[in-house]
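For this depiction, one protein chain was excluded, whereas all remaining protein chains were kept in their positions.
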Amino acid sequence: MTAAAAGRDALADTVARVAADVPGVAFLRPGLADLFRSSVRTGPPAAGGRRQPAGVRVSRASGSGPWEVDVQIVVRRDHRALTVARAVRDAVTGALAGKAPGVQVTVTVANAV
Amino acid sequence: MAMNTGAELPGPGTGTGGAEEPSDDERLACGRLLSEVWEAREDGADDDPHLRECPYCSAAVRQLDLLGAAVREAGAGREPEWDAGALTERVMDVVRLELRPGRPLPLGEREEDLWVREAMAAKALRAAAETVPGVRAGSCRIRPAESGGSPARGPVRVRLEVVVPLTPPLRDLAERIRQRVHGAADEALGLPVADVDVHITDVTDPAGAEEAQGPRGARDTQGAQAPQGVESARGVQAAQDAEEGNQP
Partner (left out) sequence: MPGDDGLLAVRAAEGDEDAFEVLVRRHAPGLLRLAASMLGSPSEAEDAVQDAFVSAWRRLPEFRGQSAFTTWMHRIVVNRCLNMLRSRRPVRDLDSVPEPEAPDHVVSPARAAESHAAAAALGRSLAELSPEQRVCWVLRELEGQSYETIAETVGVSPEAARGRVFRARRSLTEAMTAWR
């Protein structure tokens, strides 16, 4: 795994951890199956060791440009979707302030349970 | 039995008249086609006296009846214990891996980068519509109200189809639904909504809906007028659409 990929995966892990902790977030997408699949972070690594947590995509247009983070969340029904989405955006932006200044965070609410 | 040989009498082509029949059909000794005799039996059109009096035809009919009896007997008590619940779970396991979340719709202000999937928003808005007693929500499509920008951040237009109990004036009912949907879009989601178009696609007998009794009980006796009521409901909707400039 390249250093860049390792850096990206570390960012993704941070994002996933921080987002999942936000009140009102049930879990991250894609599917319910991933909720029970324990291999997201602890399972055997894919070829090349690349593995991003479910529901999180971290990318970068160029080697020196700002990071782009895409988070897909499933919210709890008794929470306002917009409130939770904003909280996730703010939490992720805050957590990455040091490692990825100027990060662009997109949050999509995929479902509610 | 002497006469259960209707099917074993002279085969096709040797019957009377030389009329053609398909090779898998059979002409009974009396000249009737087996397929026609059986069809008459099935359709209950066996008031033809020949069918009753002819030994060949009666034998053929009896064969068919015996088969029917055997089928019914074999079928009696046949139900294995179906675990439809387990099958449903297995189906839904696959379905949940292949969801169709739909397009992303804007949440919050224009300058924010927050989204909600159409399918999820539609679920919330349908649920809101169904808080109005007796209302059942169907199609719910949510589209940007303005063109340009992809994906757009501007307010959306909601098109909702509902089935409602026949409680004139339907315009008021549609308005209640509209308000509930607007409210949920804001309170439950944070989805900016420009318009909510409510299309009443059908009406139900209000006595069938789970509602409080009282005046509606009297309407039961007018059940026979329901079709007329449907027409007037559609008329109301058409008038409503025209008045409010709803898109077709």
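Lettered A and B in written order, each chain numbered from 1.
Keep this in mind: contacts are C-beta pairs under 8 Å (C-beta built on N, C-alpha and C of every residue); 3 or more make two chains touch, one makes a residue touch a chain.
Computed from a prediction, not measured in an experiment: that's the story for all the values here.
Across the whole complex, the hidden chain's contacts among the shown chains comprise B. Within the complete assembly, B:Leu66 is the residue of B:Ala45, B:Leu66 or B:Ala194 that touches the hidden chain.
Those residues of chain B that touch the chain absent from the view are 4, 7, 22, 24-26, 34-35, 38, 63-64, 66-68, 70-71, 73-80, 82, 84-85, 87-88, 90-92, 94-96, 98-102, 118-119, 122-123, 126, 136-141, 161, 163.
By our rule, only the chains that are shown with their structure count from here on.
One inter-chain figure worth recording: chain A and chain B are separated by 42 Å, centre to centre, where each centre is the mean of the chain's CA atoms. Looking at the complex, you find that chain A touches chain B at residues 31-33, 80-83, 85-86, 89, 104-112. Against chain A, in their complex, chain B makes its touches with residues 93, 96-97, 99, 101, 104, 107-108, 112-117, 119-120, 123-124, 187-191.
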